[in-house]
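Right, I'll just put the structure down here and ask away after.
Missing here is one protein chain; the remaining ones are kept as they sit in the complex.
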Amino acid sequence: MSQDRTYSIMMQTRDCECDLQGIINNAVYLNYLEHTRHCFLRHLGVDFRALHIEGIDAVVRRIEIDYRLSLKGMEEFSSSLRMSTKGRLQYVFDQKLRRQPDNAEVVSARTYVAFVTNGRPVPPPEQVISAVNDWFAGVQGEISCM
Amino acid sequence: MSQDRTYSIMMQTRDCECDLQGIINNAVYLNYLEHTRHCFLRHLGVDFRALHIEGIDAVVRRIEIDYRLSLKGMEEFSSSLRMSTKGRLQYVFDQKLRRQPDNAEVVSARTYVAFVTNGRPVPPPEQVISAVNDWFAGVQGEISCM
Amino acid sequence: MSQDRTYSIMMQTRDCECDLQGIINNAVYLNYLEHTRHCFLRHLGVDFRALHIEGIDAVVRRIEIDYRLSLKGMEEFSSSLRMSTKGRLQYVFDQKLRRQPDNAEVVSARTYVAFVTNGRPVPPPEQVISAVNDWFAGVQGEISCM
Partner (left out) sequence: MSQDRTYSIMMQTRDCECDLQGIINNAVYLNYLEHTRHCFLRHLGVDFRALHIEGIDAVVRRIEIDYRLSLKGMEEFSSSLRMSTKGRLQYVFDQKLRRQPDNAEVVSARTYVAFVTNGRPVPPPEQVISAVNDWFAGVQGEISCM
């Protein structure tokens, strides 16, 4: 299962996220990508923290990330994702960061997310499956992110 | 010299900025404070990166920071500063972070900033003195920050 | 109560901890200071994570930090602390970072730590009081840190 709906937010880099080359450090992009996924979850009505407190952790299994061009400090960019499923246990996020206002592609990444309880793989919780199905079906989530 | 004008921006925490206690790590607040100062500089028309390339670095000399309450991930907060001068060599920023929407004080900090060239103290560059005087005089800077 | 015993570890900076000025970002020093306190706690036989799981969180209330000189990437430094008590509720850590091998002082900081349960102040847990008293009395802790 997969589909074409795109979720997108605007973000801004910080000078402190640059390394000594004066460009955003390669690891920081994973913070941007994760923040976007968590904003998306909230948009669907799913709370990453609440899941953790219930004993279910969403964890990243694999990331493939291509760095196309470098952002500097204090630059705006859009961060978008599309979601699909991989088997019954994993969600796959195709994510893109694009510099604004020229929309140039900065980073293209594919992120594989699974769920664990006490370190052991478990299927996505019912609440998440239901929210994701609503997303695939075009039902709008309720909470928007800044 | 000191004055009462306040510069303020809205920010949002990220889940990845929390530590294992589930609250924003104490060091991350310094990122928020610095980002706010750099947004303020841009508002005044001063570019932190451009200064560095010219060989002049704005550096933090001292921070006093009181932690009143803890932010969690995905929370919005305002970050404000007031600026004053200390002698001819230092600027002092009184900074506050307030959780939104209840406006509760999260962090109160005083940050002392000086300038160095090749590691040696120098007075603030003319461009900065002029921009700061405009700020004190109530002249609006040109570039606003997200 | 206060005393003169010093706990010290060796650390090394990373290039990714530098900002665009090519020096360690001011916020990163708080990571170094915290890591040293946590290593010290382990040295005393106290586990920060285990305390959290029991519902008791050690939190930073205030930091005063003076930046004397800047570290660059891949530099070694020593990180030392002395501990004292402030009233019945707070511990105070006087911490110094010194560049190696020249031992030049990089950062001098005073950190105030308290304990909370569900966000409310509580006295230090018995286990911590006992371990700290052993430290003051010159009894060696058991677990050493890298």
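Labels A, B and C are assigned to the chains in the order they are written; within every chain, residues are numbered from 1.
Everything that follows uses one rule, which is that a residue touches a chain if its C-beta (ideal position, glycine included) is under 8 Å from a C-beta of that chain, and two chains touch if they have at least 3 such contacts.
Remember, it's a predicted structure, so these values are computed and weren't measured experimentally.
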Exercise. So which shown chains sit in contact with the chain we cannot see?
Worked result: A, B, C
Exercise. Among A:10, A:69 or A:129, which one is in touch with the chain left out?
Worked result: A:69
Seminar exercise, completed: Even though one chain is not shown, chain A touches it at residues 20-21, 23, 25-28, 30-31, 34, 49, 52, 57, 59-67, 69-70, 119
Exercise. Since one chain has been left out of the picture, which residues of chain B touch it in the full complex?
Worked result: 15-16, 18-20, 22, 25, 27, 73
Seminar exercise, completed: In the full complex, chain C touches the hidden chain through residues 10, 12, 14-16, 22, 31, 34-35, 38-39, 42, 48-49, 52, 72-74, 76, 145-146
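Here is the rule we use: only the chains that are shown with their structure count from here on.
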Exercise. From the C-alpha centre of chain A to that of chain B, how far is it in Å?
Worked result: 29
For this session: Round to the nearest whole Å and give the separation of the Cα centres of chain B and chain C.
Result: 25
Exercise. Using the touch rule from the top of the page, what residues of chain C touch 2 or more other chains?
Worked result: 20, 25, 27
